[in-house]
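Below: the structure, in structure tokens.
Excluded from the complex is one protein chain; the other protein chains are retained at their positions.
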Amino acid sequence: MAELGIDRLPGRQGVWVALCGNARVWGGGGVVGLFALIALFAPVLAPQDPLWQDLMLYQMPPAWLPGSEPGYWLGTDSLGRDLLSRLIHGTQVALIVAVVAAGAAGALGVLLGLMAGYFGGWVDALISRLIDVWVAFPPVLLSIVLVAVLGAGLHSVIIAIAVIDWTRFARVVRAEVLVQKEQDYVASAVTIGLGRWRILFGEVLPNVAPLVLVLFTMEMAIAVIVETILSFVGLSVASDRPTWGGMIAEGRQVIYEAPWMMLMPIGCLIALVLALNALGDGLKTALDPVLRR
Amino acid sequence: MPIGFLVNRLVLAIPTLFGVSVVVFVLLRVVPGDPIAMMIPPGAGQEDIDRLRVLYGLDRSIPEQYGIWLGQALTGDFGTSISLRSDVLGLVLQRLPATLELAALALLIAGALATGLAVLGTASRGRWPEAVVDGVTGTVQAIPDFVWGLLFILALGVLMPVLPISGRFDPRIEIDFATGFYLIESLARFDLDTAAMLLRHAILPAVALALPLTAVLARLLKSSLSEAMTQDYVQVAKVRGFGPGRLIVREAMRNALIPTVALSSVQVTFLIGGTVLVERIFSYPGIGNMAIGAVINRDLPLIQGLVLTFAVLFIAINLVADLTYAALNPRVRRG
Amino acid sequence: MSLDPVLAVEDLWVELGPLDLLRGVSLSVAAGQVAGLVGESGAGKSMIGRSILGLLPTGARVSQGSIRFRGRELVGLPIRAHRDLLGRGMTLIPQDPMTSLNPVHRIGRHMLDVLRLRMGLDRTTARTRALALLDEVHIRDPEAVLMRYPHELSGGMRQRVLIAMAFACEPALIVADEPTTALDVTVQRQILRLIKELQVHHGTAILFVTHDLGVVAKICDTVTVLHSGRVLEQGPVADALGAPQHAYTQALLAATPRYDRPADTLHPVPAPLTEALRVEATALRRGG
Partner (left out) sequence: MMLSTSRRRLLRAGALGGLALPFAGLASTVSAQGSTLTIAYNVDLPAFDPTVGASAVNPTIQSLYKSVFDQYIDQNPDLSFKPGLLTGWGWNEDRTEIFLEVREGALWHTGEPVTPDDVVWSLERAGDPDTGNPIQFVWSKVGNYRIDGNRITADVLAFEPTLFKWMAFLTGYVLPRRYFEEVGPDGFEAAPVGSGPYRVDAFERNAFLRLKAVPDYWGGAPAYETVIFKFVTDAVSRVAEIESGASDVTLEIPYDAFDRLKDRPGLAGVTTPVSDIAMIFLNDNDEIMQDRNVRLAAHHAINKQAIVDRLLRGYGVPIDTLQAPEYAAFDPTIRVPYDPDRAAALLAESGYGRDNPARFTIQTTRGFKPRDFEMIQAIVGMWRAVGIEAEIEVYEIAQHFELRARDALAPAAFYNWGNSIGDPSTSTGFAMFGPSPHSTWDTDDLDAMIGPLWGEPDEAARIAGYRAVDRYIAEQGYVIPLLQYVQPIVHRDDVVVTPHTANFLLPQLMRPA
């Protein structure tokens, strides 16, 4: 049908106005922020030392179940360590991995995406072929192989995620740069004689930044999941540092006797991933007018 | 179908596969953990170790090893698995049908559920069922497939054990299958008892794999459907007096499928990649399960073969997605 | 005007949230007549068409007034009953033929669907009928066109198909929603002629929505001029356009290209006039 006959709602808005009006950004961001606070103040918040074991107090149920031990609100694991404290400290690992790995994947992917999109030619051809090769790898298997190569540990997990997931950034950024470089502001930057790298980072990058922010948020969710997968397979963080994936794997061993041990870290994982996804979705919607400006 | 397009895509796949093989080859040669070390028995000396090393060709330089491997691979010989002592190609082909059946079943489930959810959500725009659909898909998407697998084992294998949680079928039943595609074969033979038994084994891993994809597909399809529903041709069809069900299914659906197919091929490759962990959790005898075993045993030729198999699968999926896209979209087909 | 109109709209108010999109519009279409509905974009003319066809956008609703189709009240009619009227009772010739045919279906499927599902014809009869209809809209080689996808046809051809589909069910009323706006000028004339021809042949009543007074003069029997959801001028074409009462109509008229006038004598509707009307509209909106 022709047209609605009414004007659209007021058109241009500032980024922050757009952000503030979005419930998902607030909801998701709030939960992510909460997790971040927990991670930041883990040593203060945790009621016990997450490494302190008491073999006499192993597999205590959480406080609301019969037979629980006072002071251990969520019960204890097979070594008698406080589950609540381990969850809190596990949050720290999860968020460190999320931020650092997503940041590393983003840095690599954005750089290559910018170069491919802006320089074109053989640079683009090379990077695009590289992306083709990369997306043909099974990601879970590749991450397992990579961590097997690098040896277990936080750094290996982060490297594995960055090495595997940079293509997510590169593909999207490349496409966006192809659009952006046709814009007038690029042409005028060229005419005033700015160098190519200067234009790329000074002019183009700020314009793809909102997009990168959305991808970054989404990648954090993926990083959290990958860390859990690798901990679960037994390849993630070494030593007795508590991680959600490791707790899931430990809980799985006693799934019949103490199902809560597996369910609680799974719950945390789901909550954080949900919140990150909501934040990413919300940012995407909120930043859409900015991107289309 | 445009033959030229197909040929073009197949030609493009060659450098991709080459790249994959080089990367994985080099990667695997720097792995700490040596397949030979795994088979050194108590009492063996250094000369025994060296002898085994020569036997498996591990004494040469990496480029030399790659050259040998590539030469053989081009003739269809992908080497011999160190831990399973069999021809890699044969091993992979033996196990591949199990994974393909599982993935196909998961895809079918995901497609059906996603369509149902998307149609429900679209049909109930602005009312509570839409909110429920959005909430469910958003939540389901946040839970990775292997966590679903664990939750299913807890719920249906432990708390209420109604379904088998390991294996592909019950080995007590002696069946001779002519192919590796047990489910398809038993359906083709109208052997419904066997098919039902196979399905009972496959359903939990299949649903675990399917759920995250379902959520993604449902969201994609719902937004495409919602957009298609606002298109003029749907409005015009409405004016001809067609009911809402018909409008969604006959008018909007195919148009909505076009962008959904284009965007979902990556998601489908994630599903295939997810078999690695899910098959492991459910002791399902497919290539994913075999892959973890291969990594643990440092079985280099087998890992190599499996990674390449996954790469071929991924490329094939993208190709199928492109062809489906073309088949759905007449403008691409003729234009 | 006829005593027994096919369509009678009386004092129709449509609101979308706090906005009144239509404010007491009345009009009627008599059998066998073409009623023009003129106004600028945003005047609310499409909203009238949508109200009649029961296709108000989400959130918009009829707050007051009545729409009677062949004596039957449409306001408050259940959706399903309203839908049953569509196709055989009333239908639409859409504005944009480029987007109004489902791109994934062949022309044959479009036509056969209408004939089989709405007219209850069997496959062979429907096919014969479809060919006849295409012939009626002057499409050469209708057999071949049935096998085509929409994107393989020109805009004019598609509009012919859509017109054929509109007339296929022999409806009593057709809402033609700016059916020529999206076409180029030469095609426009052919399409207008075609609509008129079929209208006369089938004796169908048409509510012809347009912003072009020239078209109205050519094809319509009566005309209603709409601005900001209100009727400014109404009556037989000869009266309304011959001696417009309202300044706005006069201005519109002046802005209409005519073959008997050189183009440089065109006068756009003066801004102060539209502004004045808008202020008035806002005041009314607050009041309502």
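We just call them A, B and C in the order they show up, numbering each chain from 1.
One rule holds for everything that comes next: a residue touches a chain if its C-beta (ideal position, glycine included) is under 8 Å from a C-beta of that chain, and two chains touch if they have at least 3 such contacts.
Given the structure is predicted, the values throughout are model-derived calculations rather than measurements.
Here is the thing to keep in mind: the chain we left out touches A, B in the whole complex. Contact with the chain not shown here comes from a single listed residue; of B:219, B:240 or B:280, that residue is B:280.
Across B:115, B:137, B:297 or B:329, the residue that sits in touch with the chain not pictured is B:297.
Screening A:88, A:205 or A:249 for touch with the missing chain picks out A:249. Touching the omitted chain from chain B are residues 32-46, 48-49, 51-52, 55, 82-87, 91, 94-95, 153, 157-158, 160-168, 170-176, 189, 191, 193-194, 196-197, 200, 280-283, 285-286, 289-290, 293, 296-298. Summarising the interface, chain A meets the missing chain with residues 51-53, 55-56, 58-59, 78-79, 148, 151-152, 234-235, 238-240, 249-250, 252-257.
Rule of thumb we're sticking to: only the chains that are shown with their structure count from here on.
The interface carrying the most C-beta pairs in contact is the one between chains A-B. Between the CA-based centres of chain B and chain C the separation comes to 52 Å, rounded to the whole angstrom.
Touching two or more other chains at once are residues 232, 235 of chain B.
The residues of chain A that reach two or more other chains are 1, listed in rising order.
Of all residues in chain B, only 12, 15-17, 19-20, 23-24, 27-28, 30-33, 138-139, 141-144, 146-147, 150-151, 153-154, 158-159, 232, 235, 266, 269-270, 272-274, 276-277, 288, 291-292, 295, 303, 306-307, 310-311, 314-315 touch chain A in the complex they form.
Contact residues on chain A toward chain B in their complex (touch as defined above): 1, 129-130, 132-133, 135-142, 144-146, 148-149, 151, 221, 225, 228-229, 232-233, 248, 252, 255-256, 259, 262-263, 266, 269-270, 273-274, 277-278, 281. On the chain B side of its complex with chain C, the touching residues are 125-126, 231-243, 250-251, 254-255, 258, 328-331, 334-335.
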